[in-house]
Structures are given as structure tokens and as C-alpha cells.
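A protein chain is absent from this complex, but the other protein chains hold their places.
Let's turn to subunit A:
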Amino acid sequence: MDRSATSPSALTGVVRGNGDAVFAAIVRCAAALILLGLGGMVAVMAWGARGAFATFGPAFIVDKAWNPVTQHFGAAAPVFGTLVTALLAIALAVPLAFGIAVWLTEIASARIAGVIGTLIQLLAAVPSIIFGMWGFAVLVPFMAHYVEPFASHTLGRVPGIGPLFRGAPYGTGFLTGGMILAVMITPFISAVMRDVFLSMPAVLKESAYGLGMTRWEVVRRIILPWSRTSVVGGIMLGLGRALGETMAITFVIGNANHIGWSLFSPGNTIASLIALEFPESAMGSLKFSSLMAAGFLLMLISLGTLVCSRLLLRTRAAGR
């Protein structure tokens, strides 16, 4: 096995103390690098954003303008777009992910579930730019030709929710963005859900089945209450990913700084705003600083979500 561990030498006694101390110091430094990485990101964003916050003040967050000509910038439109697309994504992805997790753990036989589960996890490995291209080539025309005209003729006439579904059928926009994000985050959420469902003591399920509950009743009344915290944590994890996603959204969001009721109208998100406009902004300009400020806001939003997610998931792990 290990030569050095079995051969005693006069030196080991000396080296042992130093070696351990040196090794501990090295790994602690590496760990400190992690903290430095995240702390540095937050600090650098805040530092880069100071110009924008000094000029526009807190109103930057609620200001709808984004006008490089008049040098007037506000983050309301991209923040709105970021939140709307991410929430739409969650609304679409949670039922899908839940269905998949239930199918994998309760319905399919173990062998088939293994194969299908792997396939679905492969979807999580596909790079986001590929989702963007797919969305642009497949989903956008589909939305423009079928879904949006149909929806605006039917749902668009329903009082109350009508305005959500009216508007020109560009194909790009909030809804398409939300759909792409939903496809991307579904594998993450379903993986978390599946793991929790699998970690549940079988006795609980078996006794419920033994009492004559149907499968759905077991899922609804036994599995879901037992795993609620982790399920919510998994959903928040998906939300955190959806908020920060860049490349997929850039292809299908339409890139217009716009706030409105219609889900079909083009919009923008913080991440795609940065991806598109950062290369065109001069270092030190007000636009540069405004983009950094938008990035800082994105950092706060997504870190907030991820912290919630981790706390929820950790509570469960600790209680196990």
C-alpha cells in the first residue's frame, strides 16, 4: 500500500508536526479563496456601480428609462423582465419537475427510471447557449405562428386576464423566455425532488398503501408533507438559476427595455442587458456604471434566493 506510511524513519517525527501544520495552512488558504471569490464579486460590483448609484440614487431601481443618448439609466425594466421570466419559468417548471419526480420514484420500474432519469439529467448538462439557439429556431416560430395568435384570440378576450395574452405575435418575449428557462431548470428541480422522495423511509409509504390509499393520495398526503421543505428548497434553487441565466434568454427575450402586461411583448433581463450592452460601453462611463449597478442588483436578487434555498435544504439535511 503506502510505502511512507509503513516505513518509519527518523525524520517522520520532525516532519509530522510541520507537515500537518503546513497542510492545514494550505487547505485553509484555499478555503479562504472561496470566501474571497464571492466577497470579491460583491465588492467589485458595488465599486463599479458607485457612479450610477451616486447619480441616480435609490430611484435607479424603479426608474423605467434606459436612454444612452440622454445619459439617463434605470433598472426597472430589466429587473421586471428578470423577475417575470424567472417566475413564469417556475410556474411552468414546478408541475413538470414534480410530475417527473413522482413518475421516476413511484410509477416507473427501477430499471426504466434509471435510464429515463439519466436522460433527463442530460438535459441539465446541455449548455445554455444551445437552449437559446433551439429556442430561436424552434420555439420562437412555434409561438409566433400557433400559440400566440391562438391565445390572443381566445384567452385574450377573457376579461381580467385578457391583457396578459394580447399583443403582436412576435414569438419572442417574456413568455417564450420563461418557457426556455422552464425547460432548463426542470431537470435541476426534479433531481432535488427525486432525491428527497427516495430518501423517505419506505415504511411511511408502505403503511399508507396498506391502508388502501391510492398512489396519488400517498404522494399528496404522505410524501409531499414529509418533503415539503426540501421541495421548496429545490424550487428556490431552480429560481436562482433562472434569475441569472444569460445566453438562453438573450436569444428569445426580444431585447426591448419594456414593462407591460402582455406576456407576448419583448422585454429584457438584467443578464441579457449586460451581455448585449456591456461590450458597447466605455470603461468609466455612466452606462458602464449603470450596467454594473444592474449586475449588483442581480447579484443581490439571486444570492438572496440561493441563500433561502440552501437554508431550506440544509434544515432537512441536518434533521435527517
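Quick notes
As a working rule, a contact is a pair of C-beta atoms (placed from the backbone, for glycine too) under 8 Å apart; a residue touches a chain by one contact, two chains touch by 3 or more; residues count from 1.
As a convention for this text, contacts and distances are computed from a predicted model.
According to its UniProt record, the chain left out of view corresponds to "Phosphate transport system permease protein PstA" among "ATP-binding cassette domain-containing protein", "Carbon-monoxide dehydrogenase small subunit", "Beta-ketoacyl-[acyl-carrier-protein] synthase III" or "Phosphate transport system permease protein PstA".
Among the residues A:Ile61, A:Met133 or A:Met200, only A:Met133 touches the chain that is left out of the figure. The omitted chain makes contact with just one of the residues A:Val27, A:Val62, A:Ile161 or A:Leu198: A:Val27. From the set A:Val69, A:Ala110 or A:Leu211, the residue in touch with the chain omitted from the display is A:Leu211, counting the whole complex.
When the omitted chain is restored, the residue from A:Thr85, A:Ser152 or A:Thr186 that touches it is A:Thr186.
Although one chain is not displayed, its contacts with subunit A can still be listed: residues 1-2, 4-6, 8, 12, 15-16, 19-20, 22-24, 26-28, 30-31, 33-35, 37-38, 40-41, 44-45, 47-48, 95-100, 102-104, 106-107, 114, 116, 118-123, 125-134, 136-138, 183, 186-187, 207-208, 211-217, 219-222, 225, 237, 240-241, 243-247, 251, 271, 274-275, 278-279, 283, 292, 295, 298-299, 302-303, 306-307, 310, 314.
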